[in-house]
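Quick one: the structure is below, and I'll ask about it shortly.
The complex appears here minus one protein chain, its other protein chains still in place.
Take a look at subunit A:
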Amino acid sequence: MLRRALQLGLGRGLLGRGLLGRGLGTHRGGSTLGKVEGSGGYRGSWVAPVSSYVTFRTRDPAHDGKTVGRLGEGDQNGKVSEIKKKIQSVLPGGAWNPPYDTSYLPPEHSDVVIVGGGVIGLSVAYWLKRLEKPRGAIRVLVVERDHTYSQASTALSVGGIRQQFSVPENIQLSLFSVEFLRNINEYLAVVDDPPLDIQFNPSGYLLLASEKGAAVMESNVKVQRQEGAKVCLMSPEQLRNKFPWINTEGVALASYGMEYEGWFDPWCLLQGLRRKVQSMGVLFCHGEVTRFVSSSSHTETTSGEEVTLKRIHEVHVKIDRSLEYQPVECALVINAAGAWSGQIAELAGVGKGPPGTLQGTKLPVERRKRYVYLWHCPQGPGLETPFIVDASGAYFRREGLGNNYLGGCSPTEEEEPDPGNLEVDHDFFQDKVWPPLAQRVPAFETLKVRSAWAGYYDYNTFDQNGVVGPHPLVVNMYFATGFSGHGLQQAPAVGRAVAEMVLDGHFQTINLSPFHFSRFYLGEKVQEHNII
């Protein structure tokens, strides 16, 4: 009977421990009745003392290896199992479950890395994803250093689009871009998102030429008409009839774009591209490219010269505001870094060699600062005002309904401001912008400058035209830069051209071979005369 009572008493004790075991308690485990493991399997059941030397472990789905509040062997076993699980997940073959967040890092492998997330870089990403076969075949990574686009040329641009160029390829690029902008809601439609409104003003461009430039303007207009642009030539008298507020003194000829020209909101295009490109599966990384790891191979040209070909294998992307970098293995790099393309090209080894050779030819794209001023003139030209570019280089256009005007002027080579910062020089307006505009439009004698900003041109010092295509020596770096102020208006077409080059190996729709890098070495200038 005493035995019975002891058993009962001990049983109840076990019962008690079994029931309470999950929540509280410190099971000292030193009882001779053995170990009841952290399992609910013996909840309330009475274990015979002898048999409980054997340790039973049962799986309790509520616990799953963690023993809450139980010290002693039960807890240690749970910890060990946790550590085992973590090691298994890190070793190959297990599910990757890193103990810390890595979502801000770019992937370790990417087929194409686009350096620069402005309108050109996003356009290349869009067309790569659109033209790839099959769907989802290429992994594209866009590396952008500044997600606020505070210094990007796209966001600070005046937003004009014109076909009045002298180089036929420029005209073709611009014509396709206009067609892209017109059908932007078919190209960049994302299901369930509102349609884009790029606020296009179809008011056209009016270029004015003095006696000196009249002949060049005539031949340019002929080329433009051949390519399909709708441009008409106007004499000073016709100009006075159409726009009575223009002072035609000194104007010999004017060319007016009737259709496909005007200005729009570049920020909207950028955001639309970004949204669409994200929906197509392009990866973004907020970081800066700091290094290219490449390998070289030596070959001989047909004439027997030794040539060193380089191939970029890895791109080191340094994460913003951190010292951490991630090496991204890639097959192709696209340099769409705009005003900073020269630095990226130097990182890749473009231009490291004796000057005068192909190895020593640097990418001649540098940052140039340009000012834009916004002024208010209540008696100024009306709603019909086109984007007027004077013979002196000063330009202006209307902005909105409130008689505000945006304008500026490209400085001469000697007056180039220091591109180190984006500070505005207001004296430049007083000295260089206002006088020619006031002479051209007498209403501008009284105006009030409301605000101003500065932005960069990715200025091609060689011939002020874009560089598109692969580098001859660094074989897997493609350029899409150097547009010197007309990059925004050519971005959709350039993106498609680069995507064709990457996917098919040659241009299919618009032939941009005159814009190849090798022209810098060969000295063949594709000079664009109508640079604003």
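The rule we apply is simple: a residue touches a chain if its C-beta (ideal position, glycine included) is under 8 Å from a C-beta of that chain, and two chains touch if they have at least 3 such contacts; residues count from 1.
Following the convention adopted for this analysis, contacts and distances are computed from a predicted model.
With the options "Clathrin associated protein complex medium subunit", "Signal peptidase complex catalytic subunit SEC11", "Distal membrane-arm assembly complex protein 2" or "Protein YIPF" in hand, the undepicted chain maps to the protein name "Distal membrane-arm assembly complex protein 2" (source: UniProt). Set against the missing chain, the residues A:Glu324, A:Glu384 or A:Glu445 yield one that touches it, A:Glu384. The hidden chain makes contact, of the residues A:Gln76, A:Gln199 or A:Thr357, with A:Gln199.
Note that of A:Met258, A:Val293 or A:Val307, the residue touching the chain absent from this view is A:Met258.
Summary of contacts with the chain left out: across A:Arg182, A:Arg291 or A:His376, the touching residue is A:Arg182.
By the touch definition given at the top, subunit A reaches the unshown chain through residues 182, 186, 189, 191, 199-204, 258-259, 262, 382-385, 401-402.
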